[in-house]
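Got a structure for you, questions after.
Just one protein chain is left out here, and the rest sit where they should.
Each chain carries a letter (A, B and C) given by its place in the written order, and its residues are counted from 1.
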Amino acid sequence: MTILWAKADYDAQDVRYQILIGEGTEKKMVAEFPANSHYVRDVKWPWWTRPDRPEAHQFNLKSGKGLEFKNGTPYAVTVAVVKGAERVEALPAQAIPEPNWVNWNQMNNLLLVLLFGAVVLGSIQTAKQRDIFLRRIPGLDAVDEAIGRATELGKPILYLTGAGDMSEPSTIAAAVILGRVAKRVAAYETDLLVPHRDPIVMAVCQEITKQSYLEAGKPDVFKEDSNFFITTDQFSYTAAVDGIMLRRKPAANFFMGSYFAEALLLTETGASTGAIQIAGTDSDHQLPFFVTTCDYTLIGEELYAASAYLSREPIQVGTLRGQDVGKGFILGVLALGTILATVGVLFRTDWPRIMLDLFKDLK
Amino acid sequence: MNFAERMLHIDRRIIFLVIGVCTLLPLLYPVGLAIKVSPEVRGVHDYIEALPEGSVFLLSMDYDPASKPELYPQAVALLRQAFRKNLRVIGMTLWLPGTGLADQVMTQVAREMGKVSGKDYVFLGWSPGSGSLIINMGQDLYKAFPTDYYGQPTRELAVLKGTQTLRDVNYVVSLAAGTSGIETWYVYGKDKYKFELGGGCTGVIAPGLYPLLRSGQINGLIGGLRGAAEYEVLIGQKERAVAGMDAQSATHFAIIVLVILCNVFYLLIRTSRKQGEAR
Amino acid sequence: MSFELLLGAWVATGLTLFIFTFLYQDNPLFKLAEHLYVGVSVGYTIVKDYDLLVRLIYEPMVKQGDWSLLIPLGIGTLMLARYIPKATWLSRIAFAFIVGVGSGLAIPRIISSFILKQVEDTVRPLVSIVQGGPTFTYNLLDPTSNLNTIVLLIGVVSVLFYFFFSIEHTGPVRVAARTGILFLMVAFGAAFGYTVMARMSLLIGRLSDLIEYADPQYGRASLWLGLATVAILLLWNVRQREQPPDKG
Partner (left out) sequence: MIFLRRQLPLVITFVMGVVFAAQYYVPHPRSELMLTEVTKWLQIIGIFALVLGVTSLFHIHAVKIRRKEPGWGYSLVLYAGIFGTIAAGFSYSSTASQWVNGKETINGIMTAFGWIYLNMMVPLQGSMFALLAFFIASAAYRSFRARSREAALLLIAAVIVMMGRVPLGEMLLPASGDVTQWILNVLNASVRRAILIGISLGAVALSLKIIFGIERAYLGGGKE
């Protein structure tokens, strides 16, 4: 419940306001504060819900300690001014608390969700109808190079899909890229090893690998057990994969998907065997280790982009396009917002708020 | 293979040995270097210091044994300060494997400060759901945790009197070792239930939390063992974290020296190769 | 000292040393400790889960008669249907519920905390009012000074440019994206440095425990067990050499 009243010229530190409330005639004081505080402007109201001019006073009453509002019961609320021994009470106002159905302050949030949703769905539609340009991702050339080298050396290729399950975007991307790698590998008839940490991811990857061998015209060289499950436990998995690296000495190691502390244990061991290492992850806390220990790293969203680039599937390409539009929009907001905020300070005007408030996180 | 190349391909077990020795020696023979306190650590400390007696302080120990060396000293320091200020302390964890550690640290510090479970503090233990658990606590604490860790009904505990939801909590600090930690508390908790939030975390995730610190989503951040050492300095009880800082200094310098050596050898190889090409 | 504490010290020391043998190379001692680790943590989870089942389901349902909890119980059971080949599809209903609620909860909250809030904090005026007049503050140590606002803005904008995929990186975009890479590298370097600190702290924690257990009151556990571990490793190495290498 919000109480509002106009600013008075006697507002000063030594004058105090009291808030009184009661059911019927009996009123009790719930708050007292200096008269030069509790202005509307102290509270972050966006312009579309601001109840009064910024100079007005406001006080928020909430159910809580010593006060329990019942919905539908009328309450009498009033404000009193106290200065020294003087005390003036204003006429009480009637108020009936009603629960709100909509939090109007957050409408900018909803607006963004709807806008972004429309952009993403729209981009997917567009991608289904025509080609959308995607820039080349330099890391992908390294993939082909690594496969080529493994073939020359006659050594296997190790591909990891990370710690995530199929609901994570990075795992989905890792599975898509595996398809592409498998197709190349099939064409060269090189060995492929894909140890897994999640049974469902393994099942999905098995399908994808099989499909790739078919597409490469080499279904006869496909081995059912190139995808295999090790364990869900982080360190047992790591120890086992490290063992594979040391014994089989793969010529190329791929680390795609999401990773945790095990990342360094894997890439360091891989580097010690002299393999070409290519990583791609959106786990930003592990990126520094991939960047330093691997020959090439797809950073963050680059992983999603790589999978869209390779698959050319309209849904993925469209989503990527939608995200780009979103980023462009945010860039615009940042630029325009900074200019407006500066103008606001320089000329001490209030109108830039009309736009700035739209991009504030309000409750 | 020349000398530089051989040095670059040195058996890594020698490096392991160097690191081991550099950690062990200062632990055995400490020097006691001075520690400077950073503003983000002071943020948490000063906020607790300013809380009036009887305020509700919730400490969520969201870590597992793997992060004990960094976060356990932080928990000890925070609890000591909170108990000294006579705050009402609520302990809990979002990480299942951390339950025992959290229980141990609460019991130990409480005993040391002469505090009683149920009256001065409560340990709620663990419950699954992370984000949904926090929302649940924001709606009704007694429903989210019908009993505390020891099976006492929360509704009847003196320490929780008047604390029905997260809205009634004055300050929350999450000591986090990863996801289901500070961000979770912000997104599902502070965002809606408007308590003040501070954080402590392991060194690995600290850089990622700086945007939240900058934008005021958390009012302070204790980062890693170093942060814990700073906190121990602030509350004037120097212990494990401060003791570890010498070893930390030594290992950091060992690594810096290794990096410099690596680059020297690398440059040597590169120049000799260039000369070879020129010939 | 009680027997429990003493035994605890010896077990903890032994297991720590066994794990550290991995630094030498993968060996049976490490494998033993590692499998024990997995076993104990799984056992721990099971015990805690059971306790929770009692607290969250049994007590509210049977003692307080909150039968609405049958719904999550049912959905949870559907998840287990994954093990029955013919009924696997039932588990999809459970996944659909979890993922649906999760996605719904996430959308507005992510927009609020990670997009709006971050944009709000990046958009700041490039001048400040100091003593009534507009001034440009350039204190690097104050994160909110105008100079840092500009640096921050450049960083955010250039890194966002690097992550544009549907336009070619040429001309000004290329310049922005290159700047973005430089910012990325500095941030990664900082994170690396910070992580070094974290990992070293863990090692310090383990080693200070070992030092504590080397005390005579624990029967010098670390020293004796350390010697034993080294001896076993040597023995194993010798046996390993005698055997043909392709076994095990």
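We adopt the following convention: contacts are C-beta pairs under 8 Å (C-beta built on N, C-alpha and C of every residue); 3 or more make two chains touch, one makes a residue touch a chain.
None of the values given here were measured: they were computed from a predicted structure.
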item	value
Touching partners, among the displayed chains, of the absent chain	A, B, C
Selected residue (touches chain absent from view) among C:I181, C:I211 or C:L227	C:I181
Omitted-chain contact residue, chosen from C:V62, C:I84, C:I129 or C:V151	C:V151
Touch list for subunit B against the chain that is not drawn	8, 10, 12, 15-16, 18-20, 23, 33-36, 38, 64-69, 97, 99-101, 103-104, 107, 111, 127-129, 131-133, 135-136, 139-140, 143-144, 149-150, 206-208, 210-211, 213-214, 224, 226, 245-246, 248-256, 258-259, 261-263, 266-267
Touching residues on subunit C - with respect to the absent chain	4, 7-9, 11-13, 15-16, 19-20, 22-23, 31-53, 56-57, 68-69, 71-73, 75-77, 79-80, 82-83, 89, 92-111, 114-115, 118-119, 122, 140-141, 143, 148, 151-157, 159-160, 163, 180-197, 199-200, 202-203, 205-206, 209, 248
Residues belonging to subunit A that touch the chain removed from view	99-103, 106-107, 109-110, 113, 116-117, 120-121, 124, 165-167, 169, 172, 175, 199-200, 203-204, 207, 229, 231-233, 235, 261, 264-265, 267-268, 271, 282, 284, 288-289, 291-293, 300-301, 304, 315, 319, 322-323, 326-327, 330
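One rule holds for everything that comes next: only the chains that are shown with their structure count from here on.
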item	value
Chain located farthest away, centre of subunit C as origin (C-alpha)	A
Chain nearest the overall Cα centroid	C
Chain centre separation (subunit A, subunit B; CA means) in Å	24
Set of subunit B residues in contact with two or more other chains	66, 191, 204, 208
For subunit A, residues contacting two or more additional chains	285
Subunit C contact footprint on subunit A (complex, rising order)	106, 108-110, 112-113, 116, 132-135, 137, 167, 231, 233, 235-236, 239, 242-243, 246, 285, 287-289, 291-292, 299-302, 305, 308-309, 320-321, 324, 327-328, 330-331, 333-335, 337-338, 341-342, 344-346, 356, 359-361
Subunit B to subunit A touching residues, read off their complex	12, 66, 162, 167-168, 178, 191-192, 194, 204-205, 208
Subunit C residues within the subunit A interface of the complex	22, 26, 30-31, 34-35, 37-38, 41, 99, 107-108, 111-113, 115-117, 119-120, 122-129, 134, 153, 156-157, 160-161, 163-169, 184-185, 188-189, 191-192, 195
